[in-house]
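Got a structure here, written out as structure tokens. Questions coming.
Missing here is one protein chain; the remaining ones are kept as they sit in the complex.
Going in written order, the chains are labelled A and B, and every chain counts its residues from 1.
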Amino acid sequence: MVVRAGIVRVFIGAVIVGAIVALGAVWYVRGPDPLAFTGGKSVALADYKDGDPTGVPTSMRQASLLERGRYLTEAADCGVCHTAPGGKEYAGGFAFKMPFGTMYSTNITPDKETGIGKYTDQEFLDAMHRGIRRDGARLYPAMPYTSYAYITDADALAIKAYLFSLASVRAVPPENTLMFPFNQRWAMAFWSLVFNRDTRFRPDPSQSLKWNRGAYLAEALAHCGECHTPRNIGFALNNREKFAGAPVGGWRAFNISPDKATGLGGWSDEDIASYLSLGHAPGHGTASGAMGEAVDHSFSKMTQADIEAMVAFVRSVPPSTTPDFALRSAPAPASHKDGVAANLLGKKIFEGACASCHGWTGESAVSPFATLTGSAAINDPSATNVAQIVIGGTRRLTPARALSMPSFGHVLSDDEIAAVSNYVTARFGAKGSSLTARDVANMRAQVSD
Amino acid sequence: MATTLTINGQERSFDAPPEMPLLWVLRDILGLTGTKFGCGMAQCGACTVHVDGKPVRSCVLPVGNLQSRTITTIEGIGATPVGAGVQKAWLDLEVVQCGYCQSGQIMSAAALLASTPDPDDSDIDAAMAGNICRCGTYVRIRAAIKQAAATQKS
Partner (left out) sequence: MTITAEVPEISRRRILGGALATGLVLAFHLPLGAARPPQTKDPAAGKFAPNAYIRIDESDQITLIMPQVEMGQGIYTGVATILAEELDADLTQVVLQHAPPEEKLYANPSFGIQATGGSTSVRAFWTPLRKAGAAARAMLIKAAADQWQVAPASCSAALGTVLHIESGRRLRYGELVDPASKLSAPSDIPLKDPKNFVLIGKPLKRLDTPDKVNGKVIYGIDAMMPGLKFATLAQCPVFGGKVADVEDHAAMQIPGVRQIVVLDDLVAVIADDTWTAKRGLEALKITWNEGKNANVSSKDIWDHLRAASEIEGVVAKSVGDVADALHLGETYEASYEMPFLAHATMEPLNCTVHVTPSFCNVWVGTQIIARAQSVAARAAGLPEDKVTIHQHLLGGGFGRRLEVDMIATAVRIGSKVDGPVKITWMREEDIQHDIYRPVYRDTISARLSGDKVIAFKYRVAGSSVIARWLPPAVQQGIDNDAVDSAADTPYDIPNFQVEYVRVEPPAVPTGFWRGVGPNNNVFAIESFMDELARKANKDPIAFRRDMLGKTPRIQHVLDLVAEKSNWGQPLPRRVGRGVSVQPTFNTSIATVVEAEVDSGGDVYIRQVTLAVDCGLAINPDTVVAQIEGGMIFGLTAALYGEITLEKGRVQQSNFHDYRVLRIDQIPKIDIHLVKSGEAPGGIGEASVIGGPPALRNAIYAATGVALRRLPIDRGLIAEKKSWL
């Protein structure tokens, strides 16, 4: 009996220790919150005395609820994820391809059967802040509700008002095709318990109104970290490496921390502002992929003051270094003969399909949007975004003179895409990539057609 | 927007939005139809013109990006010694078939010879691979460039 009691005690002890270790591990993995880096105190919004960093820009305070809702909806970039390629706006069906299956975004038009037409205000807030659907089911964090949790109730309801003013579209997205255990929605309740702090934005009284406005825009609405901050083993943001860059959906979101060599440290404020509002900054390349869409549908619609506020905020986070990244900002030689020697296949593809716009120096004679020199993608030795751009092209809607690039994915073989990616990163970047056909096949698998 | 450009040595004024590609200004507004529309995305080279002597695809070149630069089109390239030499080589070797792409081919070739008077095969590849010819006159294009280069030297 004694022996048995001893075993029980040891067992209970082990469970307690295990639980403490587990909680500690969870606490560790959960990490700091997105604004913890300031080390400053935060106060409730009502207690912040320098002004209101939330809501629409001051210039729009008198605008109608729908106009304010529209600004906020665009700032939160809802449309990009809730619109399928070629589909009706906000009607959902956009595919998120992941290694464990594909998820599809939902219809957020006010259709009562297939959209969000029956959501009450509280139900809408539950979805935005807590990831809980009207029927009580849990949303996957592909919906960035851990970021949206920062949005004030008033702003969230303005967004709702705007969405409810849209035309109803009857559309049901395809069924998710997630494999076990990811298809267990209920498990997301535990995920939320750990990773969703569910707290509204709290200004930092030690910072300016501009900074706080930028923090609200970047963290609550634009949800920059969802792509640019690496994820931990729980698929939540690891804010210990805030804005350090991360792989996302087969692309690479680059380091936007102020690190001099591998982040935005070398960019002027004007450069960052230009990149956000135009999708392009001289000497730093052109936004494409999801960032291009964010510019077209979100940042380009924001006021200059809001853009500058975000610049101020982004500049304030601690620098993180991307180990494999180096930046070359000088153009390539004018002659095709100088520079990269080997890789004839890549050169052939470049001279036929690419040189007309990008030029042999990488400085486009056609448009600054086509200049490769200095862009992060061309300097990324993984060539992830270069290959994705070759596969899928770019399609920029703003500004009027932006240039798009056609997609070559249907005609170039994996071998050819690898070759041309390796050629251009070697010719125009700091360090060439060494993609193989297999790498390209893997990249293709991670994006929707 | 009222714009003035120097085209083939003449000042030409026109009214066009700054984002309009030069190609359509040339063809539809100024009636210079020698520059051809082929693809609209810089994949075929039929629309090649010179901007300050450099070959550029006019179908993707917003006219507002040009400011005060000098434009040469196929209608004007014969006034330059290199251009005239290229045209002559094209005739001597009977390069042309349907001819639709040849404005662009000649403009690309003239730019090549202006910067590289004695091009080898890889120079020709690098300068001319952006110009598509569906009739398949490539063999003669290469030969004509070499002939024009040889003539230019002598």
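Rule of thumb we're sticking to: a residue touches a chain if its C-beta (ideal position, glycine included) is under 8 Å from a C-beta of that chain, and two chains touch if they have at least 3 such contacts.
Keep in mind the model is a prediction, meaning the values are calculated, not measured.
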Sort by label and list the shown chains the missing chain touches. A, B
Checked against the full complex, the residue among A:Tyr48, A:Phe195, A:Phe408 or A:Phe428 that touches the missing chain is A:Phe408
Even though one chain is hidden, which residues of subunit B still touch it in the full complex? 16-17, 20-21, 23-24, 27-29, 31-41, 43-44, 46, 73-75, 78, 87, 90-91, 94, 96-103, 106, 124-125, 128-142
Positions on subunit A contacted by the hidden chain, ascending: 345, 348, 351-353, 393, 406-408, 410-411, 413-416, 437
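In this section, only the chains that are shown with their structure count from here on.
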Separation of mean Cα positions, subunit B and subunit A [Å, integer]: 42
Listed in rising order, subunit A residues that touch subunit B in their complex are 336-337, 348, 351-353, 355-357, 360, 365-367, 400-401, 403, 406
Where on subunit B does subunit A make contact in their complex? 17-19, 41-43, 45, 51, 54, 56-57, 60-62, 64-65, 122-123, 125-126, 129-130
